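Right, one structure below, let's go through it.
Shown here: the complex without one of its protein chains, the others still in place.
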Amino acid sequence: MTSFPWQSAFEIREQVISGAMTAVDVTRAYLARAEALNPKLSCFLYLDHEGALAAAAQVDRAREVGEPLGPLAGVPVAIKDNLCTRGVRTTCASKILGNYIPPYDAHVVEALRASGAVIVGKTNLDEFAMGSSNENSAFGNVHNPWNLDRAPGGSSGGSACATAAGLAPLALGSDTGGSVRQPGAFCGITAIKPTYGRVSRYGLIAFASSLDQVGPMARSVREASLLLEVIAGHDERDATSADRELGAYHAACGRGVQGLRVGVVRAQLDQLQDPEVRGAVEAALESLEEQGATLVDVALAHAKHAVSVYYLIAPAEASSNLARFDGIRYGLRVSGEDLADTYARTRGQGFGPEVRRRIMLGTYALSAGYYDAFYLRAQRVRTLIRRDYDAAFESCDVLCTPTTPTPAFALGEKTNDPLEMYLADIFTLPPSLAGLPALSTPCGLAADGLPIGLQIVAPPFEEEKLCGAAQVVEDACGLVTSHPPAFA
Amino acid sequence: MAGYEPVIGLEVHAQMRSRTKLFCGCPTDYGAPPNEHTCPVCLGLPGALPVPNEKAIELAVRAGLALGCQVAPHSRFARKNYFYPDLAKGYQISQFELPLNEKGHLDIEVEGEAKRIGITRIHVEEDAAKNLHGIGSGAVTLVDFNRAGTPLIEIVSEPDLRGADEAEAYLKKLRDILMFIGVNDGNLEEGSFRCDANVSIRPAGQTELGTRAELKNINSFRFVKKAIEHEIARQEGVLQGGGEVVQETRTWLEAQNKTVSMRGKEEAHDYRYFPDPDLPPLAFDAKRIEALRQALPELPEAKRARWQKDLGLTEYDAGVLSAHPEVAKYFEAAAEALAKRADKMKASEAGKKVGNFIQSEVLRHVSTDGLSATFPVGPSAVAGLLAVVEDGTINGKIAKKVFATMVDTGKSARAIIDEGGFAQVTDKGAIEDEVRRVLEANPSQVQQYKGGKTGVLGFFVGQVMKATQGAANPKMVNETLKRLLDAP
Partner (left out) sequence: MAEPKIKLDEVLHVAELARLQLSDDEARQMQAQLDSILGYLAELDELDVSDVEPTFHSIPMDAPLRRDVPVPCSDRSEILAEAPESEAGGFAVPLVLEVDS
């Protein structure tokens, strides 16, 4: 049995069910650790002691009276602060939401509660999930637990950090262009971006609606797969939610890769500037081969356009999604001379620089005279990117790429050049644009101790394949028991 | 002075009578206290998502089919982006490219001339909230979101109308149809049927269109005509004075009897339409469209023609009885019930009798409210009353008195007659005694009759009826008179 705080969700549930520990004790322990370490890491925006202990007590009561316990009974879970939690402050790390308290739970939050999970708090993020370093939070940036001077990645940096540093065994993030995978890679954990529509977006505060998905984050593939099983499924409140049968994601982790055809984009690997990332990815591919997979060369001719396509589509949708923050029904209001002035002040002062930049870019891309040249053209190129995947999946079952071109960059390194920050998303954006499921799992450590992530991509709704392949990589590289030294 | 030809196109917004809003389950009923009929979706709370209402979409298709439109196999929701306090999300969900219905028409008649007006499109969209002024402290505008999200169709005509009369005829007919197919309650004053008019003028004979003004806020048929006539006159004045008509939005101010510019509010409108990423395309296959076409209620024009052909009504009567869908239903039900009750009565005879009675006696007791109407007694009660007239129990004159009692007491005709001595004198002996008395009292008229002036028969009938205070059965009086007078 692994000891606190590194036990798995399975172990915690086991202990709670057997009575070795109460859910309340487990929750207290994680809350205390989070309370103690958060000042260093800034991964939590809010710790919900009261709500968490009440939820834990309910699990303990259920156990006492012999009620059936859910798959996450007594397991603490951290939640990205762009997911609505009834009665608990939800901010999107933005000043514009003020002390907004949602009157309802997001679908995934309901699913967690029903599974017996204990929601311990709300994690930090880039404001409205826009960013790749977590430096766009209005409430201070998160630190990478492997090296506090490094970025944890973004936008789900708080969730990745909390999980990696043992402040919670599991976390939920959201992924629009890589926002669970990239921080997962930077912080050395497993993160899954499900197929678009696999997990309901109801209650996820929208960034780019055609791309957003809630994704599980955990220190092991099995835990992430279990969490996916809990949150996935059809929801009538989200018109884009897929009404399809769920996979057995957790079970799929034990299936191995015998006969699996793994697509590799050679040209992409060869162009990698960072030899350590390349080495780690090559090693992961070898281990897949050793376990019976075959490597297949595939081409994604249009993937190089993904940054441009994404940075037109996502800001365009965001410019519209964020129009509701107008200081009338909720959140911040900065009063001006009249209505127009009040709007402009509220939004001008309520949104941070990156959010303003993307609203501007998106508004421009949709405005009269530019719609065809920018927005529509980007959606057409998106079709080419999708078609590349369709063709690639004729000859392979999953595709492997690095998650990021480099391990975690330094805090402050890219803040002055938005474009450079965007370009770091080159590997995570193409699957997002195609709606495909993608997973990042650690495949090595760089010489300076920073984790490196492998991204695995599958055809729509074939998350099971991701879980099976990632488990093989996890077993081979043996990093699942490595923890950030400063927090181990 | 050279004549000008007005060119008018109308945009009608009609609320659809579904029970719930277009994208959420809040009720659409009027009259609730402000913001009582709201939820996260129609308030545009962060994270809430729209799901289209099946009934509303079907009503919109019904309207399309009734107006000869082609229903799109795939249509698309789009966001219309602008800021206004009555718009919860900062965008309205509407349709732009690929509307639900296109290319329809409506045939109108003005001064006996038939004319076909093209309908460009009928699309579905959500209504805005209501801005309330002068309530509370009066220093602010209060927003009530009860109406926000109510389903609307926008019916856009071609610029085929050539005058205020045609516009009025078009609107009346459109309203009539929408009411009869159960789509809209036709309530202009309460704003459930709203009209904007695009008005321009051009020198007679010119094919090129003049610059148009958009007239808003026309909320009664009387205003429509007046507002359009005023606007045409205003534009003529501008052109004759050597000026140019400016493209702008103008609003009709009834109190001041003029249209005024709404400039300033229209500055730089750039709605940045784009397909709503929260809503996949709406699909309608041919089979479903056909089923909806089959289920389309009878249109008022067809109904009136059928009544004239089969139910013995004149064009005028048919018009009166089809002024409201519930009155039409009432008439049909009563006519059918009477034909069933009265032996061997033809449908046309029953229709005529019922039609006359409803017009002369029932209608003044009927009140309508939107699509519903309140009747003093049920249609079968009216049929029951006319049936006892038919079987000779009472005459038409007494029937009116009986009906008045039915309205007051809610009792059936039969019960009232049994209680109240309204029954006719059908005693042969009694009638013959009365006839003999009348003949004896009027010997000179008897001579006239015998001399061939059979027209005096009516005089005798009248005298007998007078003597019996209308209670004698007129048919029997007639027969008895003839028998006695014709006796040698």
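The letters A and B name the chains in turn, as written, and every chain counts its residues from 1.
As a convention for this text, a contact is a pair of C-beta atoms (placed from the backbone, for glycine too) under 8 Å apart; a residue touches a chain by one contact, two chains touch by 3 or more.
These figures come from a predicted structure and were not determined experimentally.
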Of A:46, A:186, A:207 or A:343, the residue in touch with the unshown chain: A:343
Residue among A:210, A:268, A:428 or A:441 touching the omitted chain: A:210
Among A:351, A:393, A:427 or A:487, the residue in touch with the chain that has been omitted: A:351
Contact set of chain B toward the excluded chain (per top definition): 18-20, 24-27, 33-40, 43, 51-57, 76-77, 83, 85, 131-133, 135-137, 139-145, 251, 253, 256, 260-265, 268, 270, 272, 275, 277, 279-283
Touching residues (missing chain, whole complex) on chain A: 100-101, 103, 195-197, 210-211, 236, 239-240, 242-243, 305, 307-309, 311-312, 319, 323, 326-333, 335-336, 338-345, 347-349, 351, 356-357, 359-361, 363-364, 367, 374, 376-384, 386, 418-419, 422, 433-436, 460
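Throughout what follows, only the chains that are shown with their structure count from here on.
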Geometric centre distance via CA averages, chain B-chain A, whole Å: 56
Touch list for chain B against partner chain A, complex: 40, 43-52, 79, 81, 83, 85, 88-91, 143, 270, 272-274, 276-280
Chain B partner contacts - residues on chain A that touch it in the complex: 83-84, 90, 92, 97, 100, 102-104, 106, 201-206, 208-210, 236-240, 316-317, 319-320, 322-326, 328-330, 339, 343, 363, 366-368, 371, 375
